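Note that one protein chain of the assembly has been removed; the remaining protein chains are unaltered in position.
Take a look at chain A:
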Amino acid sequence: MVKSTYQPSTSALPPLAPGWTEHKAPTGHTYYYNAETKESTYKRPGAAPVVVNPAMSSYVQHQTVPQINLSDPTVANAFMAQYGQPPPQHHGQRGGGSGAGGGRGGFQARPRPQPADKPRSKVAIPGCEPWVLVYTKYGRRFAFNPAKNASYWRIPEKLMPAILELDTARIREKAEGKTAEQPQEQKDAERSAIPAAQAQQEQPAHDYDSSEYEEVEVTDDEGAGDDGHDHDQDGNARKRQRTDEPAGDDGPAEFTEADIAAQLAAMGADYYGDVEMGEDDPGAEGAWEEGDEGLPLSDEDARELFKDLLNDFHINPYSPWEKLIEEGKVFDDARYSVLPTTRARKEVWEEWSRAKIQELRERRAKEEKKDPRIPYLAFLQEKATPKLYWPEFRRKYKRDDPMKDPKLPDKDRERWYREHINRLKLPQTTLKSDLKKLLESAPLSALNSQTMVSDLPPQVLADIRYISLDPKVRDPFVEAYIQGLGPPPEGGQAAEQEDEAAKKARDERRKREKALEERERAVAEEKRRQEKRVQYERARLLDEEREIERAMHVGKRGLQSQLLG
């Protein structure tokens, strides 16, 4: 399939006012500078239409409308040689003769940087023997005759049918080679090949007079199969555009954009067919979510994913839904959008919070009540001194958490404080024997040879006798005592079972996340396609606009110029 991405540069920008020059800022913006007034502006100083020397304009017109049949390559080449530097804006000049006047001269003189393109591969054209079709690095191609050592960007008309055939054959081959491809896509590719070919045939009609003009043909079929290649092509198109850009003397921004769009369109043309289904609203994510055909996520999975999200963000199950929405930290997560509506999300959230609260409650019931005395006693051991009376101590540490704990009555606190202070005055041996007694009172299931010193049972920790000894003395003592104890009684089966359940849950979760990833990829692809389609449409619109504009420009020569193209 052949398609030209060349955009006739009608560039309807008015010429610059005399004295103004155009420059490019380092940022890429175009600005205009007047050397006389030393003034610069971003706005194009569209001068009053310059009155052009009639003789000159007629010369230009004469120059740009040669009456030669250029479909013959030899004539075409001769013509190119003769009209070495035709003015770039041939369409505009043909239309109103609006003057390639004085202001523009400087830009024409500037050397035109050529993009560094290289031939990459060649294909012999069957039927027209010496001719070869050469593909370049940037995906363009030209016809080359090694016998005459002649090459043409514009493919000579006599080669056209053969090349078209070659292209169709290649498309077919590619489509058949890919088993994953649907036959429909191939059909699409072929269908799109036809208008493109027509475009190609129309193209030479109005382009032949420009030597700068390079007919860029993008082969569509390369994008047909694999996405990776497609990307590559995309990148190439962009790259080439960028290298071209400085060359365009004052190419308006819309032109370049349209060029890119056209490139993309050419590549996206085969997507077309299957995108058309979801045409109703472009770019709307909602459409994708509601019409989730082909989503790998079941409803169940989506719900589970959303619950995972809630778990991951450590959402407090007691908090109201409004708080979750107000904070908005879950919005960025992809899993937030697996459920299509906020109502569904809220439903899942409700379910989740109910389950979570239940779970929390069960866990809390299972784990033994944390004795509020433990932190308080530990605090006493650290801070209490015989130098302070209770009121002083309370006043000094009233800000500390153990002193504020509402679970512990103030009376008890005071009692323990006094007791502790009194015990500090006792001799070490008494304290040691007391501690031993305490340790002996603990059952073997709670305190045995497996127990760590840092992980003693609460009944030991919550006793005043435990804190009376200095930790430096106490810990070795307790350790020695534990060494002498027997092993714990049997009963470790339950833990293993729990582990298995946890593992199962983890596996399921991983599965769900995988599914989500796949879905994400699908969504991204769909988005990309849609974008391409939009760009393609935009390009077409621009094309048509330009065509209309061109049609509107009826110059002095009237109908004749129109017919000539």
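Simple rule for what comes next: a contact is a pair of C-beta atoms (placed from the backbone, for glycine too) under 8 Å apart; a residue touches a chain by one contact, two chains touch by 3 or more; residues count from 1.
Criterion: contacts and distances are computed from a predicted model.
The subunit not displayed here is recorded in UniProt as "Pre-mRNA-splicing factor cwf14", chosen from "SUI1 domain-containing protein", "Pre-mRNA-splicing factor cwf14", "Cytoplasmic tRNA 2-thiolation protein 2" or "39S ribosomal protein L20, mitochondrial". Checked against the full complex, the candidates A:T136, A:S337 or A:S353 give a single residue touching the omitted chain, namely A:S353. In the complete complex, the hidden chain is touched by one of A:E367, A:D410 or A:E500, namely A:D410. Which of A:S121, A:S319 or A:Q560 touches the hidden chain is settled by the complete complex: it is A:S319.
Counting the whole complex, the residues of chain A in touch with the unshown chain are 316-320, 322-323, 350, 353-354, 357, 360, 398, 404, 406-407, 410.
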